[in-house]
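Quick one: this structure, given as structure tokens, is what I'll be asking you about.
The other protein chains are all here in position, but one chain of the complex has been omitted.
Here the chain labels run A and B in written order, and each chain numbers its own residues starting at 1.
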Amino acid sequence: MIEAKNVIKKYGQVTALDDFTVDIPKGKIGILGPNGAGKSTFVKIALGLIESTSGEITVLGENLDKNSIEIRKKIGYMPEHDCIPNKMTGVEFLIEMGQVSGLDYQTATQRTHEILGHLRMGEEKYRLIEEYSGGMRQKIKLAQGLVHGPELMFLDEPTSGLDPNARQEMLETINGLAEISNTNVLLSTHILQDVETVCDYVIIINNGKLQIKENVKELVKRQTDTIQIRVGENSDEFISILKQNNNKRNIEITDRWIRIPYKNEESFKEIISAAASAKCQLYEMERIAMTMDNIYLEVVN
Amino acid sequence: MSTIIFEEVTKNYGRVQGISNVSLNIGPGVTGILGPNGAGKSTTMKVLLGLARPSIGSVYVDGVNPFDNFDLRNKIGFVPEYDCFYEHMSAVDYVSYFLMIHDFSKEEAVEKAENSLIELGLQDSMYRKIRTYSRGMRQKTKVARATAFNPQILVLDEPFQGADPTTRHLLMEKINSWSEEGKTILISSHILHDVEYLTDNIILINNGRVLASGNRHEIRKLMSNIPIQIKISPIDKNQLRPLVKRMLDEKWITAGRLLESEGEIILETNESEKFYTEFPQILEDEKIIVEKIVSDDDTLDSLYSKLVEGKQWK
Partner (left out) sequence: MKNDAKIADKFKDFKPNLSDRRNIILGMGLRGFEKLFSLKNKSILFLIGIVYLWTFAFYLLLGQDSYPCNTVSEELKTCTHLNFYGDLQYGGTRIFLVLIAAVASSGLIANDLTDKSIHLYLSRPISRIDYLIARIIPIFLLMLTITLIPNLVVFISQFSKSGLDVDFLSSNMWTLSNLILQAIFYSISYSIIGITFSAAINRESLASAGFFGTVYGVSLIVEIFYGLMSEMDIENSEYILLLSIIHFLDIISYKIFNVDYFVTIFGSPEVIEFPLSIIIGLYVLLFSSFILLVNYIISKMEVTK
């Protein structure tokens, strides 16, 4: 979907992208990295908004040097910061955006209402944007990127500042987009959880360089060698039985959970029989999976 | 050890509702305060900080009313949601300036400010102007200002907003260690995952009312009208079917589902305590080893959406 070869971008003395090479597959891709790592520079170069100092970049099969304006017909962009006018109604603004992308008035209107329907905007779409809540503004921002039916959508921090329900809704919409209408999604975010729930692939950028590019499902399938347990009453007895069986291994105990190292399948058996004989409730037992947090911290630090 | 007590507190701003009839008892450790935008989280915090006087009811922080007890403000650190900087100052100037208001001498204030900023990993940039800071650095500076005088109570309003994962992780580790020191910490966040990582104790507010408060697992148990779903995955996948059959023999299992492709079964029960107590024994008797017993039902995500939608009353 996007191929970058040895892309370098310098702002004066500062190097934002340093010999950056990546081949991003189709689907839903998460871009992670610390502030100033070069994420947004890369996104802007891929959008054709700024030019790279050197290197080659291909988006949706077209070379950006020749075609940086035409390519934007196939791309939608949702910036991070608030950037929608207050003195227009939601519908007015989206129709304008549709027309600026090249749709005719009637199609733009039809498409605007269709998208706002997906985003579950009701009658408030006819009100001025200045009256909108944060979640609604975010929806308008997403909708303006989608109105011309792009093949690729750049989302910059789409869930920042949203409350949990609005965030969930936003993530579901992004998921729906990619799966049903074949829009590819490039999601840049600080909330690693979002990448885990939405993305197929994740790339991590640090210091202007690509650190990893991995399949998310494979990544989080990786399990750690720790079993986390949560038990109810008689936990003292349970722990003492466990300790007898595990005298050589260290058991971590807090008032929220107990963690014991995973050796083999026997470990589970020991836990179950300890719970059975102590007659204590076994609320939870699971090998802790790798989370995006672990992977991110490992790569970046 | 500080405690915060709300006794049937209502706060109205003119005709606008802030919070309504809130009773809380917050002890040491981390407590997460959750709810949609405009639910009353910030009002709760303001009342606690003594920035707003309750319209009805009373608040006690360490036994005294925070609204007219200014000494209390030396015990409470507050991180507001919005930026509140003098942009031309450096972080050290900024933090020490506020410390001087807390009655520290200039030298002491600067020293404490530097220590606090270094602790939060700002040693390289703390003499630079705040104007040049990234979002994460700004959050750290705010946290440093709130904690440099070692307050016993910390109130953090969306402290992770806009911070990159590294900053987020560092702040969480700090919050955990402060909690272990016995500080009372109240934290609001829209990222439920972060709250879940920090604590099991939550307060859930919607429309100005406290919908639930306490340990999230206990809260889930109290919602007895919604059956609990438990995911179980045996190591030997051939035992999936026998296990479901066996479990359905028990009359307290109301439903069982087989997810062959995922190698899991899902059991539904209204008597979860009974299930959790007897299930290990059944596994022992049937000689089945399972590698996973979890309930997605009492994750904060699921609890939050159920409570906010009002499913606990249906």
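Quick notes on this structure:
Throughout what follows, a residue touches a chain if its C-beta (ideal position, glycine included) is under 8 Å from a C-beta of that chain, and two chains touch if they have at least 3 such contacts.
This is a predicted model, so every value here is computed, not measured.
Looking at the complex as a whole, the chain kept out of the display touches A.
In the complete complex, the hidden chain is touched by one of A:35, A:53, A:99 or A:277, namely A:99.
Within the set A:26, A:118 or A:259, the residue that contacts the chain not displayed is A:118. Across A:28, A:44 or A:269, the single residue that touches the chain missing here is A:44. The chain omitted from view is touched by exactly one of A:134, A:149 or A:232, namely A:149. Interface residues of chain A facing the missing partner chain: 11, 44, 47, 49-50, 69-73, 75, 77, 79, 81-87, 96-97, 99-104, 107, 111, 114, 118, 144, 148-149, 176-177, 180-182.
By our rule, only the chains that are shown with their structure count from here on.
Note on chain placement: the centre of chain A and the centre of chain B lie 22 Å apart, centres being C-alpha means. Residues of chain B touching chain A in their complex: 34-38, 134-136, 161-166, 168-169, 190-193, 200, 217, 235, 273, 276-277, 279-281, 283-284, 289-295, 301, 304-305, 308. Chain A makes touch with chain B in their complex at residues 32-36, 133-135, 160-168, 190-193, 230, 232, 256, 265, 268-269, 272-273, 275-276, 279-287, 293, 296-297, 300-301.
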